[in-house]
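The complex appears here without one of its protein chains, the remainder shown in place.
Right after this comes subunit A.
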Amino acid sequence: MIQTLRTLRFVLATCLTLAGAVAPASAASPPTTLRVAAHYTAKQAAPLLACFKRYEAAHPGLRIDYQQVSYRDYLQTVLISRVGRSPADIYNLYSIWAPQLIGVGALDRPPPSLERLVRAAYTPATVQAATIGGRLWGMPSAVSVYQLVYNRRMLAAAGYRAPPRTWAELATIGAATVRRNRQGNVVRGGYAFGTTTANIAHTFYAQMYAAGVPPFTADGRGTNLRSPAAARIVREGAMLFRRGITSHAMTVGNFAGRAAAMTVLANWQKSALAEAFGDRFSSEVGVAPIPTDGPGGTMIYSFFWGVERASPSRPQAWALIRWLNEARGRDGLTCTGRMLGGMGDLTGNRADLAAMRGQLADPFSRGFVAALEAPGARPQANVWHAEEIDRLLRYYIELAWYGRMSPPAALATADREIRAILAEQPR
């Protein structure tokens, strides 16, 4: 009996000691919360949010809050949250935003082990996109690439089985597929440029790469806008307007509405196009390289996961990023890869791309994957104040399209003003 009591006393004491040991520890270290800011909607990010739950379960004391920030307001939100001293711990950044954030010390450098992993596991172009000033700043995520998208049925009806490969063919096929109403207004564009800054500036960059001339110099302090290739691109574009092959009202969305025969767009629009074309998506929508008289190529643009330098939980943040992009599920995909695949996005993660092969087997995706892996695909230059430069460039290209300035004059003025912005970048 005494022995039993002693045993009970010992067990009780042990339990109390253990409880005592645990309780102060948990009181001393409150749960860590990692805030992840990305532009994906909750629906789009569902696979990622499921991964967060799993990660939280495996890491007691860690909470992950997902903060959806609209793409348009992303930088503004980062700015306000930093002023309010409550920035997110992890950002999903469009690579061109990074130079300014790095310039003010807002981003943390990834640990060397993660850097090695990125260099080994990702396509070179996406690694380059996350590289600013010769240093890697995060883990690549979504990748988009521009290609010519055309309506096979409209081209076939006009007697063309193959998409245009050169500017001359683009104009010929565009003229054959355009439809105007009785008043001469274009109701179905032979080609559509789009009306947003991204539509105009990014398409121009992609056409520059296709012509074999990068829009910016290698040091990021100058442009090649005064090159004959740049003038040619703007001149050919203006000619499409002048000949009534397209109109200023034509948007990329007109292609989805079967009101444009051809346009240049990025792969992330796959789900919207698939929804618009329904059963006829695969048979009606074709993808081809961007027409050019140069060696061929295109522009890719990327997002990457980065960590806020002011975050008190930087090691945990990098650990989470690594897990999201390295640990694989039964489908062979990482958490990031599963989310991107679900949206029809591409990734620079080679293993994810391999696991997505089945998913990317349709003709639309194949065209973009081929472009992504081609040597002519170049990452968008991460230049200083890139969005401001895009808007400036759009303005001068539009002036040339509207006939208010000659293409060389418009581009020379744009070059002068863009150089002034690039010169502001700290060395």
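Following the convention adopted for this analysis, a residue touches a chain if its C-beta (ideal position, glycine included) is under 8 Å from a C-beta of that chain, and two chains touch if they have at least 3 such contacts; residues count from 1.
Keep this in mind: contacts and distances are computed from a predicted model.
Among the names given as "Multiple sugar transport system permease protein", "Lipid-transfer protein", "Serine/threonine-protein kinase RsbT" or "Lipoprotein", UniProt records the absent chain under the name "Multiple sugar transport system permease protein". Checked against the full complex, the one of A:Ala98, A:Ala230 or A:Ala259 touching the unshown chain is A:Ala259.
Of the options A:Ala230, A:Met250, A:Leu324 or A:Leu372, the residue whose C-beta touches the omitted chain is A:Met250.
Contact with the omitted chain, checked across A:Glu115, A:Glu169, A:Glu284 or A:Glu387, is made by A:Glu387. On the side of subunit A, the interface with the absent chain consists of residues 73, 75-76, 78-80, 82-83, 100-101, 103-106, 181-187, 195-197, 247-250, 254, 257, 259, 385, 387-388, 391, 394-395, 398-399, 402, 404, 417, using the contact rule stated above.
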